[in-house]
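Every protein chain but one is kept in place in this view of the complex.
A and B label the chains in the order they appear, each numbered from 1.
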Amino acid sequence: MINLIRSLGRWGLSAFERLGRGHIFLMHMLAGIPGLFLRFSLVVQQLFSVGVLSLLIILISGLFVGMVLGLQGYNTLVDFGAEESLGVLVSLSLVRELGPVVSALLFAGRAGSALTAEIGLMKSTEQLSGMEMMAVDPIRRIIAPRFLAGLISMPILAAIFSAVGIIGAFLVGHGLLGVDDGAFWSQMQAKTDFYDDIMNGVIKSVVFGFVVTWIALFEGYDATPTSEGVGRATTRTVVHSAFAILGLDFVLTALMFGDE
Amino acid sequence: MPLIKIRDLHFYRGNRAIFEGVNIDIQRGKVTAIMGPSGTGKTTLLKLIGGQLRPDKGTIEVDGQDVHKLSRSELYELRKRMGMLFQSGALLTDINVYDNVAFPLREHTDLPETLIRDLVLMKLQAVGLRNARNLHPSELSGGMARRVALARAMALEPMMIMYDEPFTGQDPISMGTLVNLIHRINDAMGLSSIVVSHDVSETAEIADYIYLLSGGKVIEQGSPVQLKRSGSQWVQQFMQGLPDGPVPFHYAGPEFADDLLKPEEYA
Partner (left out) sequence: MMQNKSTEIIVGMFVAVGIAALFMLAMKVSNLGEYADEAGYQVTAEFQNIGGLKVRAPVTMAGVRVGRVADISLDPTSYNAEVTIDMYSQYDNIPLDTAASIYTAGLLGEQYIGLEAGAEEEFLQSGDVIYLTQPALVLEQVIGQFLYSKAEGE
């Protein structure tokens, strides 16, 4: 019993310690961001590996999610004779929820795990340490550009996901199931508000981008510098990111749409 | 005045003592070797000198400045004058040899690209890898990676270079190359070198002065000749690589004969 309490206490202490380290890391990282505007090419390089390389999975997943939404939504709506509302159903579910959330989950799997592995590997091969000894701050030089790139990429990817998804739903709804295209678009436009729906979706994806990139970079930076440690850190990135995305999504949804 | 003055250094990792009252002086312009068995914290000592770790007690002065009392920016200024060669080379894996050597120059100076090119080629020429400049670190052998890292460490013309186990895992030819390079660069550039190693013969060949560490303390110090003549059995065992001596071959425990007479243990 005493042992249980003791190990529980130790676990709690180390959790707090990690939380503290993570926030100190965050502050250090944020402090490095203003300097990046003088060397924006560092960020551009990372936008390529963080953003562009995640584009394919986002495009394909977005298209299929939209097509499935179109199919399922139609089957339900047609019972109520409301298949014209398919556009609304698809656009609201994509723009408010699925776009930001699913693209963030995919981003955590594609870019987040890659970031953790990259930073963890740089740590285990002493590259970060070596940089420090060359009087170059690795957090400013290596971590901060990746963080900014993640922050910029996430809303872009989420917007692409939603747009492609709506096109996919339109292809299925209009092309396959014969929903009137005028009704599809006009109902969608009537019910989707730019500020309440689309901008809130964008805010969500910025928050998710912030959290996922932060988790990924911190896990890499904090990894045990062995191949096993890096592997575990990569797994933790994906799991913790998923928890953070879904938990935050609930909170943000309650804040944004709760009063309707 | 010595370049580095370590006084009464204590460092603990958890409850385990790595250093307990170590005093070391590193003279300017000389090659000083720090030797000892594996796990005596030789690499830790270099990290303490570089300010990456903080001692629990005692001071480390580099060029008259107490490393652990400096502000962050002062420490970074000091590090620009320290070169360090990591065991693995620690080259940046996503850029090629040329860019690796150019890295500190581009980070810390505003020199034009043409001048950087001249400097990089000069340093690479010194380590004999000028024509390997377009290779990626993954295409280099371990010895070549260390030579590139050496060129990079020299790029900012430091006052000293610290070598962390430079000879480990090298074939005889690249070992000889590295020994030769360390010696030549120390003399040609007029800098001070600290070599951390447990390769006795190579280190003794280039070191002007040797510190022998064990159990968190300096066991013996002196020139290679003095050390070879040391009266201490432990020093003799280490310098000659004898399998048995003060450091026993057998893991501590009951005598073999006694053990044989106790068959009931597995009965």
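Heads up, the rule we're going with is that a contact is a pair of C-beta atoms (placed from the backbone, for glycine too) under 8 Å apart; a residue touches a chain by one contact, two chains touch by 3 or more.
Because the structure is a prediction, the values reported are computed rather than measured.
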Considering the complete complex, which visible chains touch the unshown chain? A
From A:V95, A:L128 or A:A144, residue that would touch the chain that is not displayed: A:V95
Of the residues listed, A:L89, A:M188, A:V230 or A:I245, which one is in contact with the missing chain? A:M188
Of the residues listed, A:L63, A:A82 or A:M256, which one is in contact with the missing chain? A:A82
Missing-chain contact among A:S61, A:S93, A:T125 or A:S162 belongs to A:S162
At which residues does chain A meet the chain that is not included here? 41, 44-45, 47-48, 51-52, 55, 80-82, 91, 95, 152, 155-157, 159-160, 162-164, 166, 185-186, 188-190, 192-194, 197-198, 202
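As a working rule, only the chains that are shown with their structure count from here on.
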Length of the line joining the C-alpha centres of chain A and chain B, rounded to whole Å: 43
Of all residues in chain A, which touch chain B in the complex? 121-122, 125-127, 129-137, 141
Any idea which chain B residues touch chain A in the complex? 47, 50, 52, 76-77, 79-80, 82-84, 86-88, 90-93, 103-104, 107-108, 149, 152, 156
